[in-house]
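Of the protein chains in this complex, all but one are displayed in their positions.
Note that the chains take the letters A, B and C in the order they are written out, and that residue 1 is the start of every chain.
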Amino acid sequence: MSHTTKNKGKMLSRVRRIKGQVEAIERVLDGEGECEEILQLVASCRGALNGLMAELIEGHLKFHVLVPGQMTLPSQLEAADELMAVVKRYFN
Amino acid sequence: MSHTTKNKGKMLSRVRRIKGQVEAIERVLDGEGECEEILQLVASCRGALNGLMAELIEGHLKFHVLVPGQMTLPSQLEAADELMAVVKRYFN
Amino acid sequence: MSHTTKNKGKMLSRVRRIKGQVEAIERVLDGEGECEEILQLVASCRGALNGLMAELIEGHLKFHVLVPGQMTLPSQLEAADELMAVVKRYFN
Partner (left out) sequence: MSHTTKNKGKMLSRVRRIKGQVEAIERVLDGEGECEEILQLVASCRGALNGLMAELIEGHLKFHVLVPGQMTLPSQLEAADELMAVVKRYFN
């Protein structure tokens, strides 16, 4: 899993931040905090998860669908960038 | 926060399940598992988070936007159900 | 359907703009335009549809779930606003 290995530190930080957000939801819920606060925390957590997904997809696309070292046309790299631009619009 | 208090046990179970999913992502990522597995875990986690959001919205709608004990027309309860039906289609 | 009647002109403009976007997708597809262009057009169209949905939900919430003229507590209006803030984060 070359690409996640390469960015492993960065990815793990992202995942741990998401875990922190889930723990905050748990804490506010358990402490009977405001409903509005929980709704906003869940929305933020979903945003962070979408960001992680977009990054995983980008790595998968550039390192597994395309393979560094394998002969790749410039048009293929461009097509991968176009795809990522759309994925990011969806997972923003 | 009456509704989250009422369903607090159920809600907390949901949140803890989500935390377990995030920890699984962390573990697979750290252990350099398959990229595909991580992608699927993130997608499942997002599904669980959407389910939690739908449940929170339903409670918010029925206990804060509408208020039990407050005079409520049958058409208002119906409208709340219609709204939830759409929210669930989006957050499925 | 009081709220859609009230904002009917504005709503219809939104829907017609969306129809125009779908027709643009059709045209580019039929004319064998660039794949990237079509992907971006579809993403824009989805954004416009999400905007329409958010507006419909807001009207439904304020005019059907809550009912103008019906006795409504300030906390209920506030709860409706909180809900809309979350819906808009999801449907942005």
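Convention: a contact is a pair of C-beta atoms (placed from the backbone, for glycine too) under 8 Å apart; a residue touches a chain by one contact, two chains touch by 3 or more.
Since this is a predicted model, take the numbers as computed values, not measurements.
Interface note for the absent chain: among A:R14, A:R46 or A:H60, the touching residue is A:H60. Residues of subunit B in contact with the chain left out of this view: 35-36, 39-40, 43, 46-47, 79, 82-83, 85-86, 89-90, 92. Across the interface with the omitted chain, subunit A contributes residues 53, 57, 60-61, 64-67, 70-71, 73, 75-76, 79-80, 82-83, 86, 90-91.
The missing chain lies against subunit C, touching residues 1, 3-5, 8, 11-12, 15-16, 18-19, 22-23, 25-26, 29-30, 32-35, 38-39, 42-43, 45-46, 49-50, 52-53, 56-57, 59-60, 64.
Keep in mind that, in the parts below, only the chains that are shown with their structure count from here on.
Contact topology of the protein chains: fully connected, every pair of chains touching. Comparing mean CA positions across the assembly, the chain most remote from subunit A is C.
Remark: subunit B and subunit C have CA centroids separated by 22 Å (rounded to whole angstrom). Averaging Cα coordinates per chain places subunit A and subunit B 20 Å apart.
Centres computed as Cα averages put subunit A at a distance of 27 Å from subunit C. Annotation for subunit C: residues touching 2 or more other chains are 79, 82-83, 86, 90.
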